[in-house]
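What you see is the complex with one protein chain gone and the rest in place.
All chains are identified by letter, namely A and B, in their written order; residue positions are counted from 1 within each chain.
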Amino acid sequence: MSEVFTKSMARNIYYGGSLFFILLFLALTFDTDGTLPKRDNRAALTEQVALGKKVWEENDCIGCHTLLGEGAYFAPELGNVYKRFGNSTAAIVGFIKGRPPEGIPGRRSMPQFNLSDEELEAVAAFLKYASEIDTANWPPNIQG
Amino acid sequence: MQYRSQAVAKPYFIAAIGLFVGQILFGLVMGLQYVWGDFLFPEIPFNVARMVHTNLLIVWLLFGFMGAAYYLVPEESERELHSPGLAILLFWVFLIAGALTILGYLLVPYAGLAKLTGNDLLPTMGREFLEQPTITKIGIVIVALGFLYNIGLTILGGRKTVVNLVLLTGLTGLALLFLFAFYNPDNLVKDKFYWWWVVHLWVEGVWELILGSILAFVLIKVTGVDREVIEKWLYVIIAMTLITGIIGTGHHYYWIGTPEYWQWWGSIFSAMEPIPFFMMTVFAFNMVNRRRREHPNKAAVLWALGTAVMAFLGAGVWGFLHTLAPVNYYTHGTQITAAHGHMAFYGAYVMIVLTMISYAMPILRGQEASDERSQVLEMWSFWLMTVSMVFITLFLTGAGILQVWLQRYSTDPIPFMAAQEKIAIFYWLREIAGVVFLIGLVLYVVSFFVKGGRPAMASAADTA
Partner (left out) sequence: MDMTAGLPAATEQRSLPGDFAIWIFIYAELLVFGVFFLAYAFARSHNVELFDAQQRFLDRNTGAINTLVLITSSFLVVRAVNAIRRDAAAVCARWLTAAIACGGIFVALKLGEFHAKFAAGVTLSTNTFYMFYLSLTFFHFMHVLMGMVILAVVAVKARRGAYSAASHTGVETGASYWHMVDLVWIVLFPLVYVMH
């Protein structure tokens, strides 16, 4: 009788199984890509929003905050901050602008990034865009 | 050491340990900032400290993986490395690029760094774990390609073992998937979707192949168990890893604007991700129990078994805790995630690199195993680091459960910062555990310089 548990069969399962699930993953990715237009709020993707995303990235906001739950857990979730601030981009602009450069003694403080008005408006527009993505009702409540 | 070119692993291991120390120091800074909000503000804001902490982790693990590959590939292939000179050159390129990047984070405001490095040309910065300037990312790709070329030619021109082939697939996948770091569309949902192809498919995909092959190599060496047996279990375990882990990516696609069927697909497949880790634990203990020799390097055996256990706990159990969509709805992006991240990275990747260093470093320094006093100290550092990491995880889990309750689940949810103040005690406890971890790490470094006690002698004649 031949061996019951062969290395070659284990290898076949590794290669075959991996290929199988890679293909399945690609199929699901393909479907996701087709479904995204209904969910990702791409209609609101203006040049201003794109600039806002760049401002968001170039100041490493994700290093303290979460956005749709991803990022650092040091500061509040911002995926829904537009709604939490009463559906107001002006409130977002005002908050970022008003951060004291030396921080608030003893408390976690957001740095003063010295953004231009154009950048401030853009990042607020980006956060508004993010708040209108269909996230399957996440976060559970307005506190994020 | 069987092949002279294995010696190139040594600087890689030393750099890895050095950067590890830096990572932990910045971890302590962040831990303190959690409770002492304006500590080092505005000189080192939290986001900078975090970038340094996570980027150093990734870089030193990559140094560790590369060192491990340079050590084990010649021995497995039964020939010298294709080009030791290239390995040393790439070492300096990677170290200098890494150091410059970290200095850039610390000395220049991040927006200034973006301008300085021409982020406008190809914006890739400012995404979690991928904060490196685009030019650094290109450098990483070049180093990875040079490394793969060197390792690949060595493997293809020599004996092709399963350990080698699995390692090579893992490293190739690592390099290929990193290319998605250059894809950064304006569409936030798409950005996040493919960002996970780097992050998830690294740590819950190809890195596990690297982990599995290094563990298999060390087990072959320290237990003397027949290679055939170890290799086929390696195949089965990594097959299970990819079967569950690839679709398991779906557990990141619940709440980021992706279709809702991912909640089912992601839950079902990621619920099975603990299985390969459990198999790895059983496998490692089984092999050590059936050992055919008493290897004098007791510390390396301890690290190997520790990896198997802690990877299962951190990645398997703590991952499962919050992987089901209805649970994740409440825990997504809380301290629960942080708890899982800490123990999983420590248990799976930190420990496997330390396992390899523990096994290989004495040999690189001309002994089969370190002196007894050195090993005792190393085992002390193992327990201090491991136990303190368990406590860090438990404290963060406690913080996370309370955070979920206060901010997400109770009938009267309170704001983020109000909840953070109420759970501050857990952050203090975490910081104390972090200090113990640092003490363990210092002992670990010291153990390399301690001599004496009964010289650890080989029980078998071979110094494999």
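FYI, a residue touches a chain if its C-beta (ideal position, glycine included) is under 8 Å from a C-beta of that chain, and two chains touch if they have at least 3 such contacts.
The structure presented is a predicted model; accordingly, all values stated were derived computationally and were not measured.
Peer 1: Of the chains that are displayed, which are in contact with the missing one across the whole complex?
Peer 2: Counted over the whole complex, the chain not pictured touches A, B.
Peer 1: Among B:Leu32, B:Ile142, B:Val229 or B:Val376, single out the residue that touches the unshown chain.
Peer 2: B:Val229
Peer 1: In the whole complex, not just what's shown, which of B:Trp60, B:Phe178, B:Phe217 or B:Trp265 touches the removed chain?
Peer 2: Spelled out, the listed residue whose C-beta touches the missing chain is B:Trp265.
Peer 1: Which one touches the absent chain: A:Ile13, A:Ala91 or A:Leu115?
Peer 2: A:Ile13
Peer 1: In the full complex, which residues of chain B touch the absent chain?
Peer 2: 228-229, 232-233, 235-236, 239-240, 243, 259-261, 264-265, 267-269, 271-272, 275, 279, 282-283, 286-287, 290
Peer 1: What is the set of chain A residues that contact the non-displayed chain in the whole complex?
Peer 2: Touch set of chain A with respect to the missing chain: 1-6, 9-10, 12-13, 16-17, 20, 23-24, 27, 31, 34-35, 38.
Throughout what follows, only the chains that are shown with their structure count from here on.
Peer 1: How far is the middle of chain A from the middle of chain B, if each middle is the mean of its Cα atoms, in Å?
Peer 2: Inter-chain centre distance comes to 23 Å.
Peer 1: With touch defined as at the start, can you tell me which chain A residues reach chain B in the complex?
Peer 2: 5-7, 10-11, 13-14, 17-18, 20-22, 24-25, 28, 31-32, 35-36, 39-42, 45, 49-50, 53-54, 56-64, 66-77, 101-109, 111-113, 129-130, 133-136, 138-144
Peer 1: Would you mind writing out the residues of chain B in touch with chain A in their complex?
Peer 2: Within the complex, chain B contacts chain A at residues 30, 33-34, 36-38, 41-42, 45-48, 50-51, 110-111, 114-115, 119, 123, 125-128, 131, 162, 184, 186-193, 228, 231-233, 235-236, 238-239, 242-243, 246-247, 249-250, 253-260, 262-263, 265, 329-330, 332-335, 337-338, 407-409, 413-417, 419-420.
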